[in-house]
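The structure under discussion appears below in the form of structure tokens.
Note that one protein chain is taken out, while the other chains of the complex remain in position.
Labels run A and B following the written order; every chain starts at residue 1.
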Amino acid sequence: MHFEGKQQINAPIETVWQHINDPDKVAACAPGFKSLEILGPDHFKPTVAVGIGAVKATFTLDVQRVDVQPPTHAAMVGRGNAAGSGVQLRAAMDLTPQSENVTTMSWTADVTVSGTIASVGARLLEGTAHKLTARFFDCFREHIEAPSAAASTTPGEGPGEAQSGAGSETQSETPTS
Amino acid sequence: MTTPAQAPIHGMGHSVKRKEDPRFLRGRGRYVDDIKLPGMLYMDIVRSPYAHAKIVSIDASKALALPGVLAVITGKDLDAAGLAWMPTLMGDKQMVLPVDRVVYQAQEVAAVVATERYIAADAITLIDVDYEPLPPVMDPMKALQPDAPLVRPDREQKTNHIWHWEAGDAAKTDAAFNAAEVVVQQDLYIPRIHVSSIETCGCVASFDKVEGKLTIYMTTQAPHAIRTVFSLVSGIPEHKIRVVSPDIGGGFGGKVPVYPGYVIATVASIQTGVPIKWIEDRSENLQADSFARDYHIHAELAAGRDGTMHALRVKTIADHGAFDAAANPSKFPAGLFSIVTGSYALDAAHVEVDGVYTNKPSGGVAYRCSFRVTEAVHTIERIVDALAQQLNMDPAEIRFKNFIPPDQFPYKSPTGWEYDSGNYPAALQKALDKVGYQELRREQAEKRARGELMGIGISTFTEIVGAGPSHTFDILGIKMFDSAEIRVHPTGSAIVRIGVQTQGQGHETTFAQIVAEELGLPVENITVEHGDTDTAPYGLGTYASRSTPTAGAATAVASRKIRDKAKKIAAHLLEASEDDIEWADYKFQVKGAPGRAVTMQQVAFAAYTNHPQGMEAGLEAVDYYDPPNLTFPFGAYICVVDLDRGTGEVKIRRFVAVDDCGNIINPMIVEGQIHGGLTMGMAPALFEAITYDDDGNIQQGSFMDYLLPTSMETPAWETDKTTTPSPHHPFGAKGVGESATVGAPPAIANAVVDALSHLGVTHLDIPITPWKVYSILQEHGIAEA
Partner (left out) sequence: MTATQHVKLTINGQAVEADIEPRLLLVHFIREVAGLTGTHIGCDTTSCGACTVLVDGVPAKSCTLLAVQADGAAVATVEGLEQGGVLHPVQEGFFQEHGLQCGFCTPGMMMTATALLARTPNPSEAEIRQAISGNLCRCTGYVNIVKSIQYAARKMQGAEAVPVAASASTGAEVRSA
């Protein structure tokens, strides 16, 4: 599956860049986020619970940041497994300043899902993935634009998930870098 | 005990109620998951989410730490015993468990043995397999490209091309095409489908370490062949292996192959010395085994302007998945596909099929395909309609014009088959009369003028069943005879053991009826047993509608051997010469003195108490029947459809099926086979297809997405028959189990195309889903909002 999009964020490019590079801030918006292990400055292992229709799976992902060009470009590749399912992804983000306090973030992602989630959830997969992706980026933008309101913003929740909300205040493991 | 004089014989032609029903009606059937043996453990399987991947590592530590988990088996474990690979029934080899790479989604990767079913299911989620995904190839055309991923690097030839097979006369066909006035071409894709018998596959494997004997209860349609294969693979001698087919909840060809689960369970049992049960979930079954079809066909038909057909040319790409495990006779990797010339007198034909590997689970010959006859008949019946449409001829008329005439049987077809008997015009006429064809065409014209979409589709098929004569047919070298062993007891009842295996076809009843007819014994006094390789004579099993043509014949011949001996005993009892004794009216009678007669019961008693001196006591016989030819059932099907302009739904208003399977043993059972077969013909025509995305994910992983027909979609089938006996079969019978699944899909497809032909539609691939139809209606601006 291929996704792409553009967001206009009312914040300076440096602020957006910092946000992108803070794993806790990214995790706060990730739908179904459960926990995060930080293995290095560019290497993370998030655990994410996803529900597609009747199938729920908890993926342990291995994500590496590659090709980082501050403050404009970051790309990552990742792979993950759940029982009976697998996922591979590549994503890239580009930031372009529009003005001092407005930044355009454009992004692409290629996701390949395999196994039970893809076969039993086939009909719902793309729609759900789009929804989750949109939710992530909306949340991300909201957090950047109104950091004082972040605590009250409900972080990402996917459909059919048992998560009661992800957030750096509850579930991320203490990073040791 | 029933007095012989009172109990009816009810042999051939009687709709005897089924002897197998009493246990099924009471919930006392014995299916493999009902079997519980002392000390039995449960096995479950970890399956690959990827269609193509390297296995980097398998970490079973968390699973092994779970209480109740006794073992985890991987490919490396099997490899150490030389069992990571096994032969397929098609002479290819197949992974039992992979050592370093997986080649289809849902492939077995590791197995867990645990004390309880639920613990085994928990344990498989705890096994961490690290995969390195590889690009899969899901399209056989792409697989034939030079840069395609190689599905089978284990093979010597580094190509995804498996084999090339041909039949017919290319030169003669080319000449006919060059001379033809009209040539019609048609591409067809017959998608992969899944047989989905309501019971999935499974086994209980039990190795007795003291006796050194392996007993496997298995959902198998061919227990003897399985025993021989298991013996060759494991090294355990055949007399120490017992394969038992218990009651089977539907087979339809999906329970013929040896699936990895059976082998892993067997290995586990041999290692542990306790029984191991393995039963697939439906999701596993739907994703990993029991597939059928997947033929990409290009057909061409050469004809005269007057509609006379002259020649047929067919090229097919056969998608076999990652292993060629289709259970075809060894000289026929494309099965009996060359029956594709159908019911028509053609001058020439040439058929080519190329088998190709892709990263799908093994394709197969499940789903009542009769060894690829479904694919063949769909091709010829669709292209005949395409020709009719091109020439603006009525599809019934073009068929009558081209049928092999009834007086030309036995008929040698351009691809080398000798059709034993047939009367195609009679069957088609009967169907046309029954459905009221002329009136329907009038109705169609009126409806068309009002914008209503109604279609009539015809299919006149010739089937080819009863594999097969030993000069041509074998599976892995084992000839395709079949067998019967009959023993008559002193008090006039009998036991029959046969080499075939029912999965719902009613053999316990029909084979008793054969013996009842041949020996004049009441059908209720005859017990039929099969499925236990320790006691049943060697047979090749039940699939491809072969049971009545082969084992049925063996049963009749064995009965006649008994009758020959019985005649001698009768002569002795009647104090007459054997030449003066005749078998008439279910008795041995003295010719010219019908009052002097003895029954088979009296003879049976005498065989043990008063046999002639010098003769062996007892009354029994065995026959291994080598059929001299296949049998060729046929039929004429007419389907009437109405298309809903608001939803694209195809509603089957009427379906008339006239079948000819020669002489019928039990009309009630034959009718039931037709009903079921028609429903399994409608399913791929309108609802079912197994598809994969480019990443190799199956798109129909459960019954939520793979839609079997329910009572709501299935029409009230109308059945009738003609009777054209087989001249070479001992009682003139042909097979019938798959005829309806062979004949129905093109009747339905032809009907829908007919409903849309005035819009210029000339072909639709199956399944003809509402979306497909609705898209066409939209295109032509006649879809209703």
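The criterion applied here is as follows: a contact is a pair of C-beta atoms (placed from the backbone, for glycine too) under 8 Å apart; a residue touches a chain by one contact, two chains touch by 3 or more.
Keep in mind it's a predicted model, so treat the numbers as computed, not measured.
The chain not displayed here makes contact, within the full complex, with B. Set against the missing chain, the residues B:Leu708, B:Val761 or B:Ala783 yield one that touches it, B:Leu708. Only one of the listed residues, B:Gln505, B:Asn697 or B:Asn750, touches the absent chain: B:Gln505.
Of the listed residues B:Lys93, B:Lys240 or B:Arg282, the one in contact with the hidden chain in the full complex is B:Arg282. In the complete complex, the hidden chain is touched by one of B:Asp33, B:Asp169 or B:Asp642, namely B:Asp33.
Mapped onto chain B, contacts with the missing chain fall at residues 15, 17-18, 20-29, 31, 33-34, 67, 117-118, 195-200, 247-250, 252, 281-283, 434, 503-506, 654, 656, 667-673, 675-680, 702-704, 708, 710-721.
Throughout what follows, only the chains that are shown with their structure count from here on.
Centre-to-centre separation of chain A and chain B, using mean CA positions: 50 Å. The touching residues of chain B, counted against chain A in their complex, run 47-51, 105-106, 124-125, 128-131, 133, 283, 287, 693, 695-702, 704-705. Of all residues in chain A, only 53-54, 79, 81, 83-86, 88, 112-116, 118-120, 122-123 touch chain B in the complex they form.
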